[in-house]
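To start, the structure under review is shown below, and the notes come after it.
A protein chain is absent from this complex, but the other protein chains hold their places.
So, chain A:
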Amino acid sequence: MYRPGGSVLHRTPAGPKLLTVMALALAISLVPASPWLLAGAIALVIGCYLLTGLGLRELGRQLRDLRWLILVMLVPQALFLSLPTAAVNITRVVVVVLLAALVTLTTRTEDLIDAIAKALGPLRRFGADPDRIALMLSMTITTVPVIAGFAAQVREAQRARGVPVQPLAFVVPLLVMALKHSDDLADALTARGVD
């Protein structure tokens, strides 16, 4: 989801960028809607997308990704509210989501994870361990493909035996394999002196 680039937005540090954009998005989302505010927000979003150097084509791609969200919102809104109100509500939600997506577009996942882990630093005095949390975040990323591999293995094994695949017969072996893997991981960590 990250699009490389060298714009100002790309170069802004991840933590402050995430905070600013999320605060802005929340403000637009929660302040009572006025036509001026909405027009300003739309201008801001278009301006920011141009500023990233990704241009309106990226904005269009993002909009296309939101088509289901728009459709799901449209039905009850059109049913229960007047059409102009529905249009304003949907536009506001789309603008807010597009604005927040700017963070993801212009920041590498590693940088965001580092920023989040760093932001947890002050929690140290409440007993949390930011280093431990950073370790857990990166361990999760490497564990996802392992678990996905287990899932494929279970599915293949059942297909080979000609068993129709049912939820129970799939999830239980998957969990057993995953939780055994978790014990192996724990042993590996202990053996390497983590903790």
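One rule holds in what follows: a residue touches a chain if its C-beta (ideal position, glycine included) is under 8 Å from a C-beta of that chain, and two chains touch if they have at least 3 such contacts; residues count from 1.
The rule is simple: contacts and distances are computed from a predicted model.
Missing chain's UniProt protein name, "Chemotaxis protein CheW", "DNA ligase (ATP)", "Quinol:cytochrome c oxidoreductase membrane protein" or "Biotin transporter"?
Options "Chemotaxis protein CheW", "DNA ligase (ATP)", "Quinol:cytochrome c oxidoreductase membrane protein" or "Biotin transporter" narrow down to "Biotin transporter" for the missing chain.
Consider the whole complex, including the chain that is not shown, and state which of A:L37, A:L50 or A:M177 touches that chain.
Of all options in A:L37, A:L50 or A:M177, contact with the hidden chain holds for A:M177.
Just to verify: which one of A:A43, A:L56, A:L123 or A:L189 makes contact with the chain not shown?
The one listed residue touching the chain not shown is A:L189.
For a quick check of understanding: of A:V8, A:A39, A:L56 or A:L69, which residue touches the chain that isn't displayed?
A:L69
Which residues does chain A use to touch the chain missing from this display?
On the side of chain A, residues 1-2, 18, 21-22, 25-26, 29-30, 33, 68-69, 72-73, 75-77, 80-81, 85, 89-90, 92-93, 96-101, 103-104, 107-109, 112-113, 116, 127, 132, 135-137, 139-141, 143-144, 146-148, 151, 153-154, 157, 164-168, 170-183, 185-186, 189-190, 194-195 touch the unshown chain.
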